[in-house]
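Complex shown without one protein chain; remaining protein chains in place.
All chains are identified by letter, namely A, B and C, in their written order; residue positions are counted from 1 within each chain.
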């Protein structure tokens, strides 16, 4: 096997190189030659091609994502902002929390189980890298129609993969989403979130500081997994991919990761590292260039000593391999033995592969020859940046103009009742326990709220009542109608969900799932969504701490619905004060908070009953969201609320059904005066919640709402032993019938 | 409290022991010493990733050799979920645990009937008492041949059975069994996740730990 | 070096949900004529030349198979 060395590259400047096949544009290849003053070696080309891929360089999204920083609200809640592996939030009392969401969409289509499993594995390592103990995961999932044949292949595999990996790591799964829409059939979305907890003085950063310090690769051996994945996988649709470019699948080893987590936590506790980085997309290329670029600036690496699973791997392949369950640490020579001892205790393979230098160069050798000699910043941070053309889709005005106001609506109690039963059984609104029962939500013993509650909530530690709440939300249909509003609606819903548990929303993460950035219409959707999110975060005072962009989500030339998925994290001082969703106190009054308008564009009703998408999504009112949140949080803190549940997709009717079924309690409802019953029940107006208040607290609660100026309509009472949900003057439906409809849908499809 | 590589519910079980007034002591799989403890809990999780068969590899850990002989001498041992699997693989308990009949991981609150209240771990319950604790497993179907099952029933060695639905296809609805002496108990459901209504399904599981500390006290 | 395979199958009296599920799926695939499926494990071992079948049998009996529920066969 011939090795392409730096010396050879100097001597053979005209040798042709497969830059195009590696996904590099001609200009980008020229730029690399300029940086190096010669042609790159094949190993250098491998590094640049993966580091400059869309997936790693954010070259199409960077100019937009800047707004998250530029428009960031003033806050002292952020300990580490954007740009690190994950942002870190101050949770009070010396506790810090780090969280992030990431996509694994394409791999989950190719091999659902492993694709989803390694998605969880990757995000957990990101959180671990910050110095935190990972304490919970969430998953946001989107598939094709429930009845589409391929959904029966993809969904069970994805769910088993997320469960298989997360359960085996001992991380409770505390929430997520499952949506169905035809646009995701050939391109499911699998977004995984992880949250970690640490003390504020335990934060670790990804940098290689201190000349003479050792670079240690530890964890799994390197194999041929996903070679070219980072670049090829993320920058071409499958239709374009030549067979040779098809990604090979990465297989996860959750046991290896569990051991790696415990090993790292012991290493952190003993303060044995200067810097640390996980190996994810772009593997060693990414870890070495990023660590070096963020630190003293140089690194020497001996690729010969990298422990291999497949001894035939060439250096280019070693550099591009995406083998899972690997980490890289920078360790002082004095601490090296201690470090290696901890690894040995956990049976984790650890190898010194290099040294930090102050040369400003990343140098790698192979069989004694220099095969890489580059300035690391040029690969890690100074990649190409594109301002791609954007263009409002030609049919956007038409989509918004045809608002569906003439769609026939149900009239009379009987039709309303039928509509309700049909909606609660529809795939997007139906019970998701077929999925969530495959996830461990109890492990670690700190889970206070999990599915199907509005947000997941965990206690930070045995020593404190303090906790955090998290929700992830997105709505591709709203975003299609108006991506600016769609991003804000997702943000608002996640924010509302967190507040509905009694926690104070503090910070935001996001995963932006879009089609091809080379399509100006998609790029317009993306730009609008980012602008909407940045503006929304500023107004709500919740900064974006990090996230992930996934482009090229399309089948042929048809893109998925633009799908920004937003995660909001909140803090609660005492988890015992959490507000659950269930109706549970007999005789308690039920209130609807907020205003209801006639808003059905993009609604579940329009989709399920009419298969219709058009109009403008529900109005966004972030000031009202803040007001609603403040009332929920304060009332929760003062113990005024027995339950709270946000109103979103499916409207008031769906919220009432969920609260009643969750508590196995009946309720008698009188719809607010002056509202059409159909609008009252099914409109998806935002900034609303359903709460229940027991008699002794009613006066205080009503006064709180009046003082703050939050509309609060008393719409009924809970009848704990009542067998049904009664809508006065309209219809009565037995809980048993509702439950059968709501619970039956997914099992009927998947067994 | 034994920690194997891949143990997950070890902290939870330690918390439960503490809640019952006991003092949890960490034992390490590679250390054969039992450090003079009064009882041992093998916690839930995926020791060695549950690779090969759940519990199959953990069985060969150095600590297990000491544990097997101490258990034969009467040391109270509770194996929860993965711990139950390890006890079967080590032949301290008869039968085996294989993949759930539903072929999926199952996590949900589960109703049980406690049948044998003479073991070291169940003396705090009333015979026939119905309790709810979480179940969460992939390989939770208890299987054994008919002779073994008949014998278990005849000797009243079935500690608990599932009620209101069998979550994993276990033969004869078996959720937990004990050895002849009643000191070794294997349990598929997770009582350590039912010691505090705030974070678990209730407090019904505390009885397993109270049974022990009551005895030890 | 030699390659030895060990096949492990559940004893007939033990339920095999995985195999049953496959039988159930056959109909949907339009495959007829397959009346039963049992799923077991297949191990491929690389062993040095000196390793005899007794050693492999010990390995299979103590580690690869659980004799309470499984039988195994060794082939070279």
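Just so it is clear, a contact is a pair of C-beta atoms (placed from the backbone, for glycine too) under 8 Å apart; a residue touches a chain by one contact, two chains touch by 3 or more.
The structure presented is a predicted model; accordingly, all values stated were derived computationally and were not measured.
One chain is not displayed; in the complete assembly it touches the shown chains A, B, C. When the omitted chain is restored, the residue from A:310, A:338 or A:369 that touches it is A:310.
Only one residue from B:22, B:49 or B:140 touches the chain missing from this view: B:49. In the full complex, chain C makes contact with the omitted chain through residues 1, 5, 7-9, 19, 22, 25-26, 29, 31, 33-48, 50-51, 55, 58-59, 62-64. Contact residues of chain A toward the unshown chain are 110-111, 114, 220, 223-225, 248-251, 253, 255-256, 309-310, 323-324, 347. Touch with the hidden chain on the side of chain B covers residues 48-49, 51-52, 57, 60-62.
Throughout what follows, only the chains that are shown with their structure count from here on.
Centroids of chain A and chain C (each the mean of its C-alpha atoms) stand 40 Å apart.
Centre-to-centre separation of chain B and chain C, using mean CA positions: 28 Å.
Annotation: 36 Å between the Cα-based centres of chain A and chain B.
Looking at chain B, no residue sits in touch with two or more other chains.
In chain A, there is no position where the chain touches two or more neighbouring chains simultaneously.
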